[in-house]
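Just one protein chain is left out here, and the rest sit where they should.
Showing chain A:
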Amino acid sequence: MSVMLTKFESKSNRVKGLAFHPTQPLLAAALHNGSVQLWNYRMGVLVDRFEEHEGPVRGVAIHPTRALLATGGDDYKIKVWDIRPQNRKCLFTLHGHLDYVRTVQFHHEMPWILSASDDQTIRIWNSTSRNCIAILTGHSHYVMSAQFHPKDDLIVSASMDQTVRVWDISGLRKNTPNQGAPGAPGGPSGPGNFETFDNFSTVKYVLEGHDRGVNYAMFHPTLPLIISAADDRVIKIWRMSETKAWEVDSCRGHFNNVSNALFHPKHELIVSCGEDKTIRVWDLAKRTAIQTFRREHDRFWVLAAHPNLNLFAAGHDSGLIVFKLERERPAFAVHQDTLYYIRDKYVRAYDFGTGSDIGLLGVRKFGSPYVPPRTLSYNPAERAVITTITSDGGMFELATLPQGQQGDVKDSSVDGKKGPGQSAIFVARNRLAVLNKNTQLIEVRDLSNSVLKTIKPPVQTNEIFYGGTASLILSSTSSVVLYDIQQQKTIAEVNSPPVKYVVWNADGSLVALMSKHTITIANRNFSQTSLIHETIRIKSGAWDDAGVFIYSTLNHIKYCLSQGDHGVICTLDNPVYLTRVKGKTVHCLDRSARPRTITFDPTEYRFKLALLKNNHEEMLYIIKNSNLLGQSIIGYLQQKGFPEIALHFVQETNTRFELAIECGNLEVAMETAKEIDRPECWERLAQQALKQGNHKIVEKAYQQTKNFDRLSFLYLATGSVDKLAKMQKIADARGNPMSRFHNALYAGDVEGRIAVLRDVGLHPLAYLTAKTNGLDELAEEILEGAGLTAADIDDVPTFGASTLKPPPVVTTTTNLNWPVVSAGENFWDRVLANGMLEGGTEPAYVNGDAAAAASSALDAWAKEEEIPDDIDPEEGGWELDAEGEEFQTGREDESDEPEEEELGAGAAPGVSEVEHWTKNSPLAADHVAAGSFDTAMQLLNRQLGVVNFVLLKPLFLSIYRSSHTYLSPMASLPPLQLHVRRNPAESSLSRVLPVVARSLQSVRSELTEGYRLVSGNKLAEAQEAFRHVLQSLLVVVLSSDEEAKQWRDTVTAAREYLLGVSIELERRRVAEQEPDNTQRSLELAAYFTHCQLQPPHMQIALRSASNIFAKANNQAHAARFSRRLLELKPDPKIVAQARQRIAAGDRNPRNAVEISYDEFTQFEICAASFTPIYKGSPSVHCPYTNASFHPQYKGQLDPLAQLTEIGATASGLPAPW
């Protein structure tokens, strides 16, 4: 590795701690003088300083996801800071360490901060509760560093006691301390309570091997490796397994204390630094030194690696440096639809169309194994590539790519032709040019690598590029030269900072010359150029099919038009290298040289391009079909002198008004002024309208502002006599004498004027006015009114008759606006007149007449217009027919709607979760849980024929009660109702279901309880229990066929027992209340034995029947029951009794009492009448339990479970699983 690219350097006090921001280009540096600096290393500016620590700060860390900074210093304190500029401050300070704090670190997911201190302890702090939650003791000297494992619950620490320790902190996560005693108040994290914390973190391994104190240790990001750096000048690598850890190897080479050693986050490399003033890079696999970077005077103290990027920072005695270990820009070349590029030292071909990506050629043996090739030049005619590399003083290699796909990828070393040179490119089908920077000679070679010609470039040349047929572009420090190889002369020279990359457009008519901060767009012979300046470093660029240059900077993708207009298309998280732009897609390579695509919206620059070319149709089309709004485009249009076009983008009334005034569109100005309705608007409108001679609008505007004086004068000017009369009336009404006088004057109303003068007491004037206008009588009157006679005014000279009067109306201007010369029918006016959004045929995407008027430079651009139509199918998007567009617009509106919904008072209540429950489930139980009892009942009625719900009330209510819980997170607010789900992992409301309040399992245990009652001869209770079981089974939630079968079995079992118990209870009732009815009693006892009971209970039934029949002297029957009893293999005692009964029956095989009982024909027992329904006889059933009944009971309530209507139709339970 011969490159170590320094990206940024700062000068400061000694740097003891460093931390990269994970996403922003920020670096925190802890200084020996107590300050913590926050640098933007991309911009090279000091963003912030945090200065509250007393004494040196050693530990610094930035939170992986939040804007938090932790620092630890020699003042024993750990401080946590908010680093956002708007509220930067120290959030809190953690006290507890008793000596210097060496390192601090945030945990990647828990709110934990880890710190190592000279007090020989490692502490873990909870940043939420701001308490120390663990103290790890064991080291017997200063703890120099402590780091969390990137995934597991482990910590590795390094100490002056010469050991590295690995700690297991899994106990901390599982079982936060004090859980058993949450009542323990307070928790000061001072000294003295070490033992409180000791029991949940243990030393897992102690790694011994260093001969001096260890300064730093860290885990490998992915492998089970640890690296440590120590004062014995050795870096050690350790491996660990589940059970043990051992030393693997050492890296020797530093000749003073090693301060820090890191695993490279991506590559198999180690980076270390030490007090011997070096940074060294090692091969992790071979443990050999690869590179050493030496500094003259500064010892290195700390290293930090960026978590995601190829960036490192090192702190030394007088500042810090940020550096990269290798160039990340992949070498690539584009030919037609294929990208040839190098990744991992293989030349690969990526097809933009199909996305196929194959390796073609290895370049592994070309130059240093640690340096990737720098450039790639492709020759389609010979299918050859030239690669260059910076190692070994710079060299190139010419190799051919295999034709078609082959089994093994060959290496270029097989037939490649090499030579020294810093820059090498193909200049023709069979020629290449190679620049040797040292000798300043350009050699032209043929494909056999023999030199044909040597050129002495006219300027100091750093790099050469293809310059068009038989031409080269030479990049020098202050200019680029277009150079003709054949004639060996300069064609053109353009001043520019050193050009680093050159990109030609598809037809070779335009070229982009890119340097660090500028792009020069030039035509073929450099006769026209435009320059773009960027403050952020420019990375790469590619030409759009329409002739727009798309380029990437460190953090943006931008566009640039030929005349130099440029703007942002989108932002980037990480730099990418653009290779090709096609429609709305940018193809690029990322920093690890993987092809990627980015889609973007080209509307803005297409619009600007159309504007540049006066292609109004296309502009209109873009306006119609895309959402081109926003201040930037309006500002752009206004600035470029197209306010009338900008007008079409603006919705906001104030801006519309401004624009309308600016472009003299009075109609729009009038409309918007009405909406705004502010005096200054009306005034401006009046001025503008006056300029255009549109006195009607002027009148309107004056009226709005009640500008009576001007209005009157306007009426005078336009000769609007009747309006003037009205003004007079208004003036009268207002009682404003001046106004009245004016109006009277304008209207030529002498009497009016005199009246005004008299009213304000100006009698002399009134008199004279009357006199001079020949109104002698009136004059006399005035004179009298003033108490004078003609004699008193003898000395007043006499005047001739007044000729003062308004001019006569020549033209009735009142009804006419001032004629205005038509500005020619503007395209936009026409569009407006046609109704912009409907009319207009779709323009061809070809520049028509308008282009002819455009400048000659644009001609070339215009020609390219055809390209998109021809080759780019994605351009179809521009040719969608009107209907399609309307549809699209409609859809957008729809999707916008929910977003527009405002937060705040207008919020409408949403759909409750319980409604989702009822929607999501066809099970009655779920409807019950949702509290939707009505639908639950309907479901039970429809599915199982249930009609009598009264019995279910406690069940319903308890299920409902158990499905909802309440919590008040905020004091004094009504508690929130929370809904308990049975699928807590599900958060989609369309799938949530209520909790299972009654499980099949719990009901089956109830059934067992019933069995116990039967055995205990508590038949009445048992009857209740079985009924309850049957009720509960109605609201059990089933989830599989298996469960459904169990459910049915349980229902049947409960029914049989309920029937049996009911029969036995009836028998006892009969025996007690009707002792004479032996026949019925015997029948019931016999039927009881035909219920499907479990063997122990069947034994009870049979023994009881056998006894009763024997007593009634029905020996034959009694013997029969005893035989059935024996089949069940009862106790020996019972067996003996049974055998006696059988013997008695054999002796005397007859029955004293005739009963209705035919045990040899199959029968079911009617659950209402407790009489047999022999096979073949008609019967009806309970729709739920399937109990049988004689047909006459149809339509009545099932007496067993007392829930259903006998014989009702029911659909059965649904199977929603």
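The criterion applied here is as follows: a residue touches a chain if its C-beta (ideal position, glycine included) is under 8 Å from a C-beta of that chain, and two chains touch if they have at least 3 such contacts; residues count from 1.
One rule holds in what follows: contacts and distances are computed from a predicted model.
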Mind telling me which option in "Aldehyde dehydrogenase", "E2 ubiquitin-conjugating enzyme", "Coatomer subunit epsilon" or "Mediator of RNA polymerase II transcription subunit 17" is what UniProt lists for the chain we can't see? "Coatomer subunit epsilon"
Per the touch definition above, residue among A:T599, A:S1002, A:S1040 or A:Q1140 touching the missing chain: A:S1002
Kindly state which of the options A:F366, A:Y767, A:Y1157 or A:F1170 is in contact with the chain not pictured. A:F1170
Can you work out which residue in A:E986, A:D1041, A:E1127 or A:D1146 touches the chain that's missing from view? A:E986
Chain not shown: contacting residue from A:L46, A:V248, A:V414 or A:L976: A:L976
Out of A:D276, A:D926 or A:E1205, which residue would touch the omitted chain in the full complex? A:E1205
Touching the hidden chain in the full complex, which residues of chain A are there? Just list them. 66-68, 82, 84, 87, 89, 91, 111, 126-131, 133, 176-179, 182-187, 901-913, 931, 933-934, 937, 941, 947-950, 953, 956-958, 960-978, 980-982, 984-987, 992, 995, 997, 1002, 1167-1171, 1189, 1193, 1195-1199, 1202, 1205-1206
